[in-house]
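Below is one structure. I have some questions about it.
With one protein chain held back, the other chains of the complex are shown just where they sit.
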Amino acid sequence: MATLVQAVRMALHYGETYLGVTDILGEDVGPPLGGVFTATQGLATAWNTPLDERGIIGAAMGIAYAGGRPVAEIQFCDYGFNTIDLLKIAGNQRWAGAGNYELPLVVMTPSGSGIRGSLYHSHSFESWASRLAGWKIVMPSNALDAYGLMLSAILDPNPVLVLLPKALLRVHGEQLIPGEPADQEYLKQLIDAPLGDRSNWQPRWPDLDEYLVPIGQANRVREGTAATVVSYGRTLPLCVQAADALAAAHGLTFDVIDLRSIFPYDWSALSQSVLKTGRVLLVNEDTEVTNFGEHLLRRVIDEHFYELEVRPRVLQGRHLPGIGLHQTYERNSVPQLAHIQATLQALATEEA
Amino acid sequence: MATLVQAVRMALHYGETYLGVTDILGEDVGPPLGGVFTATQGLATAWNTPLDERGIIGAAMGIAYAGGRPVAEIQFCDYGFNTIDLLKIAGNQRWAGAGNYELPLVVMTPSGSGIRGSLYHSHSFESWASRLAGWKIVMPSNALDAYGLMLSAILDPNPVLVLLPKALLRVHGEQLIPGEPADQEYLKQLIDAPLGDRSNWQPRWPDLDEYLVPIGQANRVREGTAATVVSYGRTLPLCVQAADALAAAHGLTFDVIDLRSIFPYDWSALSQSVLKTGRVLLVNEDTEVTNFGEHLLRRVIDEHFYELEVRPRVLQGRHLPGIGLHQTYERNSVPQLAHIQATLQALATEEA
Amino acid sequence: MTTVAEVHSGKEALSAEQCLAIHRVMVRARAMEERMIQMSKSGEGYFWIGGPGEEAFNTCLGLHIKKGCGPDYDFLHLHYRNAATLLAMQLPMLDAVRQAALRVTDPHSMGRNFVGHYALRQYNIVPVSSPVETQYAIAPGTAIVQKRHGGDGVTVVVGGDAGSSEGDFATCMIWSTRPGQELPVLMIVMNNQWGISTPMRSQHSERHIVDRGEAFGIPAETVDGNDPIASWHALRRAFQWCRRKRHPFMLEASVSRLHGHSSSSGAVRVRDEPDCIALFEGKLQSAGLLAQDAIDDAWEGAREEAAAAVEQALREPEPAAGDVYRHTYAPSGVDAVYPDDYTGLPE
Partner (left out) sequence: MTTVAEVHSGKEALSAEQCLAIHRVMVRARAMEERMIQMSKSGEGYFWIGGPGEEAFNTCLGLHIKKGCGPDYDFLHLHYRNAATLLAMQLPMLDAVRQAALRVTDPHSMGRNFVGHYALRQYNIVPVSSPVETQYAIAPGTAIVQKRHGGDGVTVVVGGDAGSSEGDFATCMIWSTRPGQELPVLMIVMNNQWGISTPMRSQHSERHIVDRGEAFGIPAETVDGNDPIASWHALRRAFQWCRRKRHPFMLEASVSRLHGHSSSSGAVRVRDEPDCIALFEGKLQSAGLLAQDAIDDAWEGAREEAAAAVEQALREPEPAAGDVYRHTYAPSGVDAVYPDDYTGLPE
């Protein structure tokens, strides 16, 4: 099965072949490198930009205004903080401009911790991004979703931010992308650029099919009754692991919801599950002061306060200036499996 | 009594005279204008910068590194979104740099709606700012607090962001600033620059005294039992009005807490009041997805879920790309007195 | 009176017909701005910002625009003083006035944005946004599409002198001169010597702002923006370069700021800066092209047009509470929550 980053690459290939993508632009996204995470290797419309994030977002906006369909990459979300004014304009231009323009702009960027990235390759971006009204924000946790969300992002005529969980980029999917060859070594031969000289290399793309994950649609990846756990990105598989471990050890079963879309989020999936279980844990690794998980909690309180059996829980990253390089810092800054499992167990077993 | 903006000006004068402020810098802060809101008229160390917010924050950081004590103004917080990477660096440099440097930097900026500012003179900034670990964020709602918080901001050796509620800048205080003449017309003559030619004008500063509002200390401005309401900035006086109206009409009394510090916030004041009343309303006008009020709610849920008598409430601005110029937009985008009063009444009268 | 075939300014000349056409737009623009200033004070409108003092250059700019929708035509990334440009492009005064009057019929912003914040997809006018200079970061994008598309469409980007301090000005130069990827971007700086209250000369050491293009090999001109004939020709050369060479060009126009920065600073008429309309009328009169009564007629007509537009706009509906969310999102077939537009938090 493809890795998450291969899935992104195949989606971009599908996008430039069938969905009108005109430009895949960013620092080092063109040949020879094809992106620091290989997400853009071998793509026909990928080109290198100057080292200027403001220029990247600005140019992509201009391309979209003029009828192109750009996918812009910010090399690491950590380097996007000088563009927030432009992201705001991208998000408000249609509203401010009385609906004159559509802005079919996709921005993709690796987000989150887990690659020992020190301060500036470990940032989470979803809480910041969720504040950008006019944008849609998605974050896959597996290869197939990455493919399906990327295609939807491309098709959507509004600005869509695709956050790619750094820690999961090299994780292989468990489901085939439609058209993907079953043999992952073979896929690698087809679409991964070789080490060394690449000047004569051409990718051989598999014959891919359209597969859409609608924006705003969560995925219930485990079903259960003891409690609801909602997550996305790096912490999603940890939640699954924790739920599976608790099922095996204690027979506790959980609704595990992969949110996939940060905004719009799938309130009805979340709401229905909470109504069923009466218990909820929200997990993400972004910093804990003014965190998107706290928004979800607010919705839960607003609408289901009286249906909750026990105190709802939120697990988030600590309010810290950064994530330090030494593993001790990282392990004590963002939720780990053990934290999630302990919290989930306490949530499920607390007396109502 | 001084207006809020006069209080800021007097604090800056006190700061440059007694507390070592070396530079008050920003667009149009120097003579002849002294700031688009007059906050920096007549100050000895105020100077005009190029129209470059990144340069303003960057230069202020450099000044602070080199031992100066700068107060930088961003003309409107709406124009600070291209500096968030620099604000992040200001917030993380000490942590990342193993405590090598202090960074005694004050940034002040008008924030919030209420002056019919259309999209780009109506933004709130506190939810964004609260995510900047390493910073302290304060927001006064009256002249005396503005004076006291500004002096604390100047004295604190860490970066402090002072958010000035645009809507309240011209509101006169109810308490005298120590050293302020009682006659507000006289004060005006002393420290407000005249209209027209100002080339020979010099302010005559009253003999001011130090007055500190500690960072992280809230102010309970009304005491009561029916519920707790927590706010700051423009919506704080509205909460007071609503509480007073409900007291007069229905005999309902409220703890009204002026948070004053966004971060660190005064958790103990909030917590004690919630434990007393069992009912809480959090009010601010920033947009409602991933809002600082939702963080406060999360703390309430984390620590007092089982002590709550009824569902806690949050009133915030709508998740919108901007606040439109026409009053209909503004009135329907951010909490108004009527919303606050109705919510407060419902909160206080809901059966437990 | 005698008529002449053309009017001279230095070594350059423009046909009488063209001069009269330019004059007419300039007067209409001024009359409209003056009426809008009044609106901002009378309560018919609210805030005012605009371009009195920039009419000569901005009118000529509008007359050079290849007007239309899509990459075959020019793209405009304007700032908030370009009213004359829109009038020169034959856009109705009424639409600008609707914005000043905060009407829901305002085609640029539905009464949401300040006056002068245009947005018209039909004519490639991308939304004017208040944060100064961001348009310079966006402009290369439309030019990338134009260059690739072929044809002679140009991307025009306009900003002030003070705004050139923002990094986005440099971004535009760099992105427009990538080797082999040069872009047809016409970078215009309207130098009125002020950023609100701050004199340009107190902050900038460049002799001309457009001198900064030299290191990037961008040809540049400076022009007296109070002189429509000089402006016309400078723009003609600049557009020609961009249209044919498909490379960038920089143009700096010195202009006046006749009503101060905006209504926030009172919008009072200043007396110590040249008025491009008075100057041009003097020239046209000396050339025997325009008699005083024709001038008076032009002004009267323009003022009537402005008054009628205001009257009309004020009869039109204001935004309603239900309009608050409109046009947040374009309809999307792949969005399960907002297939049409934003409707409040997800349900």
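Think of it as A, B and C in the order they're written, each chain with its own count starting at 1.
Going forward, a contact is a pair of C-beta atoms (placed from the backbone, for glycine too) under 8 Å apart; a residue touches a chain by one contact, two chains touch by 3 or more.
This one's a predicted model, so the numbers in the text were calculated from it and none came from an experiment.
From the options C:S15, C:S42, C:S202 or C:S265, the residue with contact to the unseen chain in the full assembly is C:S202. Only one of the listed residues, B:L33, B:I89, B:L187 or B:L208, touches the absent chain: B:I89. Take chain C: the residues that touch the chain left off the picture are 165-171, 174, 177-179, 182, 201-207, 211-212, 214-217. Touching the omitted chain from chain A are residues 27-28, 30, 32-33, 36, 48-55, 78-79, 81-82, 116, 118-121, 288-289, 318-322, 324-326, 328-329, 331-333. Touching residues on chain B toward the chain that is not drawn are 22-23, 49-50, 52, 54-55, 57-68, 70, 85-86, 89, 92-102, 133-134, 136, 151-152, 155-158, 212, 214-217, 261, 263-268, 299.
Please note the rule applied: only the chains that are shown with their structure count from here on.
Contact counts per chain pair peak at A-C. Mean C-alpha positions place chain A and chain B at a centre distance of 34 Å. Multi-chain contact residues of chain C (touching two or more other chains) are listed as 109-110, 112-113, 129, 131, 167, 328, 345. Residue positions 54, 85-86, 92, 94-96, 133-134, 263 of chain A each touch two or more of the other chains.
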